[in-house]
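Omission of a single protein chain aside, the complex is shown with its protein chains in their original locations.
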Amino acid sequence: MRIMNGHIVAFCCEHSAYPAADSAGRLGLHYPENVRVIRVPCAGRVDLIHILKAFENGAAAVLVMGCEDGACHHITGNTRAKERVKYSEILLKEVNIDGGRVRMFNLSPNAPHKFVRAVNEMTRITKESGR
Amino acid sequence: MIIAERKPMEEIKQLIVPYRKVLVAGCGTCVAVCWAGGEKEVGILASQLRLARSVERNEISILEATVERQCEREMVAEIKDKVAEAEAVISLACGSGVQTMAEMFEDKPVFPGVNTTFIGMPEREGLWVEMCGACGDCFLDRTGGVCPIVRCAKGLLNGPCGGTRKGGKCEIDPEKDCAWVLIYRRLEKQGRLDLMRNYYAPKNYRAVKRPGKVQAAKA
Partner (left out) sequence: MAKPFRDILKTKDFVVTAEVGPVKGSNVSKAIEHIELLRDKVDGLNVTDNQSSVMRYPSLGICLLIKEHGGEPVFQVTCRDRNRLAIQADLLFAYSRGVNNILCLTGDSIDVGDHKEAKQVFDLDSVQLIHLVHTLNSGKDMAGNELDGGIDFCIGTTGTPSADPLEPQLIKVEKKLKAGVNFIQTQAVYELDELKRFVEFVRNMDEEVKILGGIVPVVGAKMAAYMNENVPGVFIPQRIIDELAQAPKGTGVAKGIEIAARMIKQIKEEKICDGVHIMFIGREEKVPEILGAAGLL
């Protein structure tokens, strides 16, 4: 297993982050090439094992991106995702991986800049984080 | 049901230091319900152990398998091939399951990955509390359905003790209700406080002689 490969995995909710990522691309906004966008029907679809597997497959950081508070199309999907991301930080810390490498972001579909900022932020964190 | 809790990660890692191929075996019954050792938890622990050993630059191969009930020889037999592949097994089942695995595969080190704690129920999502002490001499009929053997910190039959905290909380934990106050309130609601006024003679602590055995009349 080659961990902390350098690539970033972004689980993107199809109602918010995915269209935002799409817009960012079309607008020519710059963000690192090694971001792998994975489209999900809702941030709440992402479970702990998906986050852990992403790291097993070499991700240096994982983003879980969903709708803004109160705007989830599945009502509580983004809330559940938030709790799971928090818990996954604990699971990572248990194996000496910096919990800061996983984070939840909330955005609306017409916020491509927010998407780019999030991705750039996580890239910066992975460069700074030793572990 | 039986409630268990995953062991601390450091302890689990320590168990498998000398090995390069380990099976994590789960159980789909009690430990699955209390989020300690079901299929999901097997997947998570397996992933964590691979990551942990990767970080330490000492890779390990982790196999995964879950059976419906790890305390049944028939069901455990279903995963014998995976057990054969591994050098050691971490069982996430309760003590009963761990020992069944250990007995079925005597040549293989089988380690407990959870601490089996008690017979209990979910008070609310994610919080399990002890209810039954498996004393073999149930007298819940006389205590309004509240067991003082395990829910009273001292296991008293003629409670409460003099250490009850204000508001009816337990001497050892201000968050815990005094079982005898619970019994009082329950019996009062049912108009059966006379039961609490009865003297209860010392318990037969040998009702179940350990190791316990129950032989069904049929079969």
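Just so it is clear, A and B label the chains in written order, and each chain counts residues from 1 on its own.
Just so we're on the same page, a contact is a pair of C-beta atoms (placed from the backbone, for glycine too) under 8 Å apart; a residue touches a chain by one contact, two chains touch by 3 or more.
Fair warning: this is a prediction, and the values are worked out from it, not measured in the lab.
Participant: Where does the absent chain touch, in terms of which shown chains it meets?
Facilitator: When the entire complex is considered, the left-out chain reaches B.
Participant: Touching the hidden chain in the complete assembly: which of B:Lys40, B:Arg69, B:Lys82 or B:Lys154 does that?
Facilitator: Here the residue in touch with the unshown chain is B:Lys154.
Participant: I need the residue numbers on chain B that touch the omitted chain, in ascending order.
Facilitator: 153-168, 171-172, 178, 180-181, 183-184, 193, 196-197, 199-203, 205
Going forward, only the chains that are shown with their structure count from here on.
Participant: For chain A versus chain B, what separation do you get between their C-alpha means, in angstrom?
Facilitator: For chain A versus chain B, the centre distance works out to 36 Å.
Participant: Give the list of chain B residues in touch with chain A in this complex.
Facilitator: On the chain B side, the touching residues are 9, 40, 43-44, 47-52, 54-55, 59.
Participant: Can you name the residues of chain A that touch chain B in the complex?
Facilitator: 1, 3, 48-49, 52-53, 55-56, 91-92, 94-97, 131
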